[in-house]
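I'd like to ask you about the structure that follows.
The complex is shown incomplete by one protein chain, all other protein chains being positioned as in the whole.
Our next item is chain A:
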Amino acid sequence: MYNAKYIMPGLVIFLGLITFPLWFNVLSCTRYEAPKLALPADQQECIIDTKVMRAEHMTLLNDWRDKYVRDGEVTFTAANGKLYDMSLMNTCMSCHTNKEQFCDACHTKNSVYPYCWECHIAPRGNQ
C-alpha cells in the first residue's frame, strides 16, 4: 500500500479515538445504575403497573392533559376499577410527594428536563 507506514498508524489512532467512550467505559468499570426512587410510604399500588408507568408515564400525562383540558373529561378508571382524577398535581403528586427523589432522580440522571414545574406547583416533599 502506498504510504502504509503513515496510513496504518493513523487509522489505528483514529479508531482508538472514536471508540474511546466504549472501551473507557469497559475499563473504568462504571456501570449505569438505575436511580433509587423514594416511593410513597402510605400507598401500596400505582394507578397502572409500575413497569408500564416507567415506560409510558409521559404518554399518559400527555393523554390526560388533552382529555382534561380539551375534552372536559375528569376521571380516569384504573384497571382495578378505582377512579382517579386526571391531575398531575392532585393525583400523581399527592402520593409521590417528594419530587426531588422521585421525578428528578431519573430525569436528572437521563438529562431530561421537562418544563411541567414551571406552571404546576411541586409538592413540598417529605422533608
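Rule of thumb we're sticking to: a residue touches a chain if its C-beta (ideal position, glycine included) is under 8 Å from a C-beta of that chain, and two chains touch if they have at least 3 such contacts; residues count from 1.
In this text, contacts and distances are computed from a predicted model.
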item	value
Options "Putative dr-like menaquinol oxidoreductase iron-sulfur subunit 1", "RNA polymerase subunit sigma-24", "Electron transfer flavoprotein subunit beta" or "ABC transporter permease": UniProt name of the undisplayed chain	"Putative dr-like menaquinol oxidoreductase iron-sulfur subunit 1"
Full-complex contact with the absent chain, from A:L37, A:L60, A:M89 or A:A105	A:M89
Chain A, residues in touch with the chain not shown (by the definition above)	65, 67, 69-77, 86, 89-90, 115, 118-121, 123
